[in-house]
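Following this message is one structure expressed as structure tokens.
For this depiction, one protein chain was excluded, whereas all remaining protein chains were kept in their positions.
Order as written gives the chain letters A, B and C; numbering starts at 1 within each chain.
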Amino acid sequence: MQLPVTARPDFHITRASHVVLQVADLDASREFYTQVLGLVVTAQEDDVLYLRGIEEACHHSLVLRKAPAPSCARIGLRMFSEDDLEASLAFFSAHGCEAKWVDVAHQGKTLHVTDPVGVPLEFCARMPVEPRMITRFAEHRGGRAQRIDHYQIVTPHVPKALEAYTAMGFGLSEYIATARDELRGVFLQRKGNPHDIVFFHGPGPRLHHFAYFTPEGQDLLRACDVAGALGFGRGVERGPGRHGPGHAMFVYFRDPDGHRVELFNTHYQVMDIENEPVRWDPADTNVSFPWGLPAQRRWFEETTAFEGVETTMSDPPPAPLTLERYLAELP
Amino acid sequence: MQLPVTARPDFHITRASHVVLQVADLDASREFYTQVLGLVVTAQEDDVLYLRGIEEACHHSLVLRKAPAPSCARIGLRMFSEDDLEASLAFFSAHGCEAKWVDVAHQGKTLHVTDPVGVPLEFCARMPVEPRMITRFAEHRGGRAQRIDHYQIVTPHVPKALEAYTAMGFGLSEYIATARDELRGVFLQRKGNPHDIVFFHGPGPRLHHFAYFTPEGQDLLRACDVAGALGFGRGVERGPGRHGPGHAMFVYFRDPDGHRVELFNTHYQVMDIENEPVRWDPADTNVSFPWGLPAQRRWFEETTAFEGVETTMSDPPPAPLTLERYLAELP
Amino acid sequence: MQLPVTARPDFHITRASHVVLQVADLDASREFYTQVLGLVVTAQEDDVLYLRGIEEACHHSLVLRKAPAPSCARIGLRMFSEDDLEASLAFFSAHGCEAKWVDVAHQGKTLHVTDPVGVPLEFCARMPVEPRMITRFAEHRGGRAQRIDHYQIVTPHVPKALEAYTAMGFGLSEYIATARDELRGVFLQRKGNPHDIVFFHGPGPRLHHFAYFTPEGQDLLRACDVAGALGFGRGVERGPGRHGPGHAMFVYFRDPDGHRVELFNTHYQVMDIENEPVRWDPADTNVSFPWGLPAQRRWFEETTAFEGVETTMSDPPPAPLTLERYLAELP
Partner (left out) sequence: MQLPVTARPDFHITRASHVVLQVADLDASREFYTQVLGLVVTAQEDDVLYLRGIEEACHHSLVLRKAPAPSCARIGLRMFSEDDLEASLAFFSAHGCEAKWVDVAHQGKTLHVTDPVGVPLEFCARMPVEPRMITRFAEHRGGRAQRIDHYQIVTPHVPKALEAYTAMGFGLSEYIATARDELRGVFLQRKGNPHDIVFFHGPGPRLHHFAYFTPEGQDLLRACDVAGALGFGRGVERGPGRHGPGHAMFVYFRDPDGHRVELFNTHYQVMDIENEPVRWDPADTNVSFPWGLPAQRRWFEETTAFEGVETTMSDPPPAPLTLERYLAELP
């Protein structure tokens, strides 16, 4: 199987940066994200709420806009400098990606780009600086989410996404491919750990989840306990459990609008040239779940639409081992 | 609803003590209990393996005997002194419970009693002293199980069990009763926390599980991770999760023979006269699961027979909210 | 060395119950105990503040009274029933201990007793019931102190205290004695773990510290971090560290008035007749500190006076290995 090689383009994307979601009720979302996940509020202006993780010095990593129907407006990526933004225009033009300058509150120069598989991206290089809350221990809540880490996107065009993102300088850390070399999932990274953006095969482009990092298993457990205490207990959709690929301990929540957010703990550093991408076989159930139960069917199937972006169906892969099937097939 | 009052009989039962299981393969069981649960081996003699928790100074809290078919031979309770054992004979005789002196290796004077609902009990007051391993940190493994805590028994005669055990001096800490005052479960304790023995309604008498205490949530997570790493990952049957009744964080494992063992963390102290038993309503799903997913049907239905004891069917209660039903009814 | 044997008196003391302290500034104390230790406020009435641990169903385990000078008014012990209180009068009379009935707010019948070494005790059997906060996870703060566990008293009369408390039914779990059989410390317990009350040799009677239990090492670390964040960081007097005797992980704080409070995690169960008291040698430095640094001299020497009780000097024991001496003697 021939995998594309990471390029060194003329611009430097540094990391996953922020996600912009449409939600029905800002108060409900605010309670969920501050009490259960443990994010802190930077600002609430009219119908927009800006949140960040407890270690983040940037103005926002999660933007919630009040809107009649839930969707994801955009996912954000950082470039190192505004010169990098300028330098990227030629690249996007050469790759047929629509790109335009926009004004976005609380961000420096910002570029909107639709990536080759239709995902609405937002690049910027600067945000206003806010105090890191990491040592304000008396104010930490719930899961103590520290910083945004990555997105997972569903698309029927995984190989195309892989090609485009390696051209943008992303490294492939892990991937999931069948015995017949069909790519099912790719983990792509810029910041030196397993992923900034992940693409999985399915009807899309749609957002499967976004993820915040928190360092300790206890934080995952406390987030669940607080969720239970505050009436969000049914929103603990999957976990706490252990990932096969990536090796992290995780828990997935559905927020009050059904958006899926993962809280997960540390994973490994990947920044050495000799590290080959790790291949996983989807037929190996340890890929999905080293212990405990597999995910519910809804975890595989329910995703968030991107605002104004149509979903393209995909050839369904062989059915995954869902929790429903697992239970039905128990001896 | 009239609950029986705890008596002060002439003998003092102090705590849940040990469980005797029949298993098919001592080597497989030894690996599971020492590596995943973290028990330590006191001795292996012929076809019997004696284990204890890392803080236990007694010779054994788990006895595994090689046998062709899995079952539970007996569950053990401690009395404070051998005088208490003598003093209890009159009580058991008055209650029509068969009781006889037996010789049991590595125990002092031992009394076999069949309780009023048919559970084969074993009372003793002394065991040989072994070193507590609690500060031998370099030797701790997996879940670091510290000490045996309680048993859960299934029986069609919960009220009868409640009556008998309160007569033996047990306190009722929590119970589960329908709106029509049908008792579904009772938590009975001697040692000052929620339970030494629990009875739930169902076909029995059968052993639902026995439980080891470990103080930290991290120990539960590590036990799961070690289970996954050593090929016992599918045996993580339920959890990690949070109990409604009792409030503990838990994880349930099925051992290589299918016996169910719970590892759970701390719960509250209950030793004050003003503490009324806590009542739970089985129709309230928070009783089963404050957050996450309910238990699989097999968790409710699969239990271990007591050796040579017939199972009596029960009127089934209204079906519990199993994981299967929960998933089927999701919107 | 002849140790006294635990008696079975006609009354049942069940556990350490509550401590009554005099403090200068209720607001400062309230912030410290609720934010750093994590206690919850039951009530504040005039110049008295009542607090309890997050699992406690009793009205109070810590009572703070505004007063011009810091001291400890009394330490409280529970008896099982008010009949036990009545039954104890004869005992105290026979042992020459002053005992009198008093009215105390938010307690049932209450008996004030001066013990044989001069400690002002307060016995009761009932308090009003308050909700356990143990599952109100969103409201937990700092060290999540769960329940009061024990007191440590300094007295020049350790053997006399041992004699008196074993006569009251306490079991001796551990003790510290020199090679010449001089008793330096005794751990006495009623509730089935290592201690409800501890006596150490020194000028007294004075209160060395009182201790709250919390199950996880992370809670100790978080209490320290919150202390640092809120300006109580210099009050982290010793630890986090590991005890030799008792084996618990601990941290000692000085509260705003200089009272010493320990937060510590689980220790072992001790309720079997074959468990002999564990003897420790004060000349073995592992007794003081299995790892890290020994305690400061002030930890050994600074204690809280009991209100209106004179301190009797003691023959000083050979100087303990203090932090000051340890540092001075380093190669």
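Definition applied: a contact is a pair of C-beta atoms (placed from the backbone, for glycine too) under 8 Å apart; a residue touches a chain by one contact, two chains touch by 3 or more.
Remember, it's a predicted structure, so these values are computed and weren't measured experimentally.
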| item | value |
| --- | --- |
| Residue of B:Ala138, B:Ala179, B:Met313 or B:Ala328 in touch with the missing chain, whole complex considered | B:Ala138 |
| Residue touching the undisplayed chain, where the options are B:Arg52, B:Arg78, B:Arg222 or B:His243 | B:Arg222 |
| Which residue of A:Thr34, A:Thr135 or A:Thr285 touches the chain not shown here | A:Thr135 |
| Touching the absent chain when the full complex is considered, from B:Ala7, B:Leu230, B:Ala283 or B:Leu330 | B:Leu230 |
| Chain A residues touching the omitted chain (full complex) | 14-15, 55, 57-58, 78, 80-81, 125-129, 132, 134-135, 146-147, 191-192, 215-218, 242, 247, 265-266, 268-269, 271-276, 290 |
| Interface residues of chain C (partner: the chain not displayed) | 217-218, 221, 224-225, 227-229, 232-234, 236, 239-242, 249, 286, 289-293, 296-298, 323-324, 327, 330 |
| Residue ranges of chain B at the interface with the undisplayed chain | 35, 135-138, 141-142, 216, 218, 222, 225-226, 228-230 |
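Here is the rule we go by: only the chains that are shown with their structure count from here on.
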| item | value |
| --- | --- |
| Interface with the most contact pairs, given as the two chains involved | B-C |
| Closest chain to the centre of mass proxy, which here is the mean CA position | B |
| Whole-Å gap separating chain A and chain B, where each centre is the average of the chain's CA atoms | 42 |
| Cα-centroid distance, chain B relative to chain C, in whole angstrom | 32 |
| Residue list for chain C, restricted to those that touch at least two other chains | 135, 216, 218 |
